[in-house]
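Once you've had a glance at the structure underneath, I'll fire off some questions.
Some chains have been omitted; the remaining ones sit where they do in the full complex.
A and B are the chain letters, set down in written order, and residue numbers restart from 1 in every chain.
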Amino acid sequence: MDSESVKRAIIKQVLTESNMANARQLIEKINDNCFDKCIPKPGSSVSSSEQTCITQCMEKYMAAWNQVNSAYLRRIQQEVGNNGGL
Amino acid sequence: AELRSFITNEQQRTRIQSQTHNLTDMCWKKCVTGPIKSGTLDKGDSTCLANCVERFLDVNIATMKHLSNMRQ
């Protein structure tokens, strides 16, 4: 294996691990927040209205994540522009 | 090899215990809401705790299915 292939392998490995860690954190937060919101009193099964709530909650939480991410990145850019650091 | 399988089992046991701590904390807050009147779980607490674990894992599985469908 030449040094260029080693480099590409390392980059691929780091990206995979970083994406997995990000997905894991997102799943944890969705579970905690949507369970809390949609299932205040856990019964003997997930009712159909709870199921609807959970599906909508997941989509809404991911939309919230995307919006927070954009707002955060925009602000970081702006602060870096203003005085070279957050 | 024997030692390796021991370590693997131990790591799994540690993950399960740690997840049990989180689940107990969360389900305790959801189910044991009134003042403490005895050192044992009454029928209502006990049913709620069992349902809380089951329903949380239902949500967990649903989230992972939803995300893996989205990716395809």
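Definition applied: a residue touches a chain if its C-beta (ideal position, glycine included) is under 8 Å from a C-beta of that chain, and two chains touch if they have at least 3 such contacts.
The structure displayed is predicted, hence computed values, not measured ones.
Participant: For the entire complex in this file, put down the subunit formula using the displayed labels.
Facilitator: A x3, B x3
One rule holds in what follows: only the chains that are shown with their structure count from here on.
Participant: On a C-alpha centroid basis, what's the spacing between chain A and chain B, in Å?
Facilitator: 21
Participant: Using the touch definition up top, name the residues of chain B that touch chain A in the complex.
Facilitator: Against chain A, the touching part of chain B is residues 26-27, 30-31, 48, 51-52, 54-56, 58-60, 62-64, 66-67.
Participant: In their complex, what parts of chain A are in touch with chain B?
Facilitator: Contacts found on chain A: 23, 26-27, 30-32, 34-35, 38-46, 51, 54-55, 58.
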